[in-house]
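One protein chain is absent from this view; the other protein chains keep their places.
A and B are the chain letters, set down in written order, and residue numbers restart from 1 in every chain.
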Amino acid sequence: MRGIIYTAMTDIKKEIDIKTDRMIVNMGPSHPVTHGTLHIVLELEGETIEASHTNIGYLHRGVEKLGEYRTYQKFIPFTDRLNYTSSINNNVGYTLAVEKLLGIQSPPRAQVLEVIACELGRIADHIVCVGINAVDIGAFTAFLYIFKYRELIYDIFSRMCGARLTTSYTRIGGVSRDLDDETIRMIRDFLTRFPSAIDELEALLTKNRIFYDRTRGIGEFSLENAIQYGYTGPCLRAAGLEWDLRKKMPYLGYENYEFEVPTGTRGDVYDRYLVRVEEMRQSVRILEQAIENIPEGPVIIQDHKIALPQKEDVYNTIEGLVSHMKLVMEGVQAPAGEIYCATEAANGELGFYIVSDGGTKPYRIRVRPPCFPIFSSFDEQVQGHMVADAVSILGSLNIIAGELDR
Amino acid sequence: MGIETALGNTILTTQLSKLVNWARKYSLWPMPFGTACCAIEFMSMQASHFDLSRFGAEAMRFSPRQSDMMMVMGTVTRKMVPVLRKIYAQMAEPKWVIAVGACTCSGGFFRSYAVQQGIDRILPVDVYVNGCPPRPENMIRGVMEIQKLVEQESLIDRKKRITAFYEELEKMNYETDYRPADKILR
Partner (left out) sequence: MKQTIGLLTKYFGDSVAVEPGLRGETFIKLKDESRIREAMELLRDNGFSMLIDLTAVHYPKREHEFELIYNMLAMEPLLRLIVKLPLKGEKPEVESVSSVFKTANWYEREVYDMFGVRFKNHPNLKRILMWENYEGHPLRKEFPLEGDNLHCYD
């Protein structure tokens, strides 16, 4: 009986020439896992990805061009919308670049406040990345648990600068507002509650068999390849290199804080997840040190050619009024020259290359986005994996379309 | 009076359209078309703290064919316009559109060569939500506005309104209505 069926099957196979072409699967631009706007065309052989072609630019908003038409201060809101999961890190990166161009430094209190802001932003970014990566793989619970704590960070941000997401916290030469006692209390409260939340997250994911199987060995990337592709940030650290600009080229006084740089060994999705989780813990450590040692003093530089004077001075003195008007109408006068300034944003190295021709507007402003080179390696990374793995790889790279396309 | 006197309090008469609208109101299935920053706030709106499901619209469907409320969140660039149009066309009638955030409503402060200045030149938008990005409460308000609209407007009125919108769009002259405001900006 079995033999008959078998011969019948082979006959059918002879009659109908089963097509063995590659199947083309289209992911995006509107697809839940592309969080944002990426377009990926996958060529499949069965369920294995043979080739992939990525298409970006669906969120290209012309930020660099717009920057050429704005004064140095007016570009700060645009930096919010680059990496919108951690806007505050971009604010800090940009103002540091302009401060480097002007040759000034923000006062010590402002530097500590910027460190606090940066680390909170980093935690918020990693929460989004880890949470969404887990959702894409199918673990919805972790997302709901950890996002509660992102709300706490957003509450702190809205007390710090009046906005939850698009913060525009920093100014050239300092920060826009001082921290009040209530905010410091909120940050302390957050720091006591958050470590247990990380434990909770790890309990849900780290030893979860399904999560482990879906991420271990997926998207493995060697260190040489990572360096060739210009990886920075958690993805490079997961590949095994201890590379953190906060340690290697300290800015904002990061050399005064004690923290460790976590590294992975295999550079796969699981390692990236572990590195991010450990970085959250280290950020908590930095925050604990920073919140106890906030020096007294002004939060913005007292040079009224660069920073706005106090409101009372504007109302009561002619110098204050004139410098306020000149700053608002004209902007900061920068010396001619070119600088590159890089900071460690949550995704990797965020650099600003500013060409100044001596005016109040940048001649050319270039944003070096961390995830642009990382995403360029996606095609090579997914080769040989399953379709479902493409999803987890994409989530682990933490692609933010706003800074990818600018 | 009529059937109610005959059968007592056991039944209630109403118009069919009102009954359908009332039922439809609390079973909106949103299709999040998130492109940029507003989509991050949308995650907050959906997650544990703000919790959209209190308003009967938590069944997110990323497939346009299974949803009836499109939430466009974030900057829509000119490269994205045909995609948006196509996804809107794929949704089954009746469908509603919320434009969330300044970029979607008007282009926001991205007045550049790559950004579509407001999606109301492409789709019939029902509710605009302001803010850059809007707070989650504000987005929820947008959903509630849609619920009001669903309850009040009968489908025939809605169809008339949308036909009028497309007629107006046909008349629009792209040469004169989109004037580059370059000189003002410089």
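What we mean here is this: a contact is a pair of C-beta atoms (placed from the backbone, for glycine too) under 8 Å apart; a residue touches a chain by one contact, two chains touch by 3 or more.
All values reported here derive from a predicted model rather than from experimental measurement.
Student: I'd like the shown chains that the missing chain touches, ordered by label.
Tutor: In the entire complex, chains touched by the missing one are A, B.
Student: Identify the residue among A:23, A:203 or A:249 that touches the chain left out of the display.
Tutor: In the full complex, the listed residue that touches the missing chain is A:249.
Student: Using the touch definition up top, pick the residue from A:65, A:159, A:188 or A:266 that touches the left-out chain.
Tutor: Spelled out, the listed residue whose C-beta touches the missing chain is A:65.
Student: I'm checking contacts with the chain that's been left out. Which of A:57, A:217 or A:240 qualifies?
Tutor: Checking each option in A:57, A:217 or A:240, the one touching the absent chain turns out to be A:57.
Student: Can you tell me which of B:28, B:114 or B:129 touches the chain that was removed from the display?
Tutor: Going through B:28, B:114 or B:129 one by one, B:114 is the residue touching the chain not shown.
Student: For chain B, which residues touch the unseen chain?
Tutor: Here the touching residues of chain B are 78-79, 81-82, 111-114, 116, 174, 178, 180-182, 185-186.
Student: Need a quick check: the contact residues on chain A for the chain that isn't drawn.
Tutor: On the chain A side, contact with the omitted chain comes from 56-57, 60, 62, 64-66, 69, 100-101, 103, 225, 227-230, 232, 241, 243, 248-249, 335, 337-340, 342, 349, 351, 353, 355, 363-364, 366, 368, 372-373, 376-377, 405.
The rule is simple: only the chains that are shown with their structure count from here on.
Student: Write out the stretch or stretches of chain A touching chain B in their complex.
Tutor: It is residues 29-32, 35-37, 57-63, 65-66, 69, 77-78, 80-81, 84-85, 128, 132, 143-145, 147-148, 150-151, 154, 164-166, 401-402 of chain A that touch chain B.
Student: Under the stated contact criterion, what part of chain B meets chain A in this complex?
Tutor: Going by the criterion above, the answer is residues 33-37, 39-41, 43-44, 47-49, 62, 74-75, 77, 79-80, 83, 87, 109-115, 132-133, 135, 185-186.
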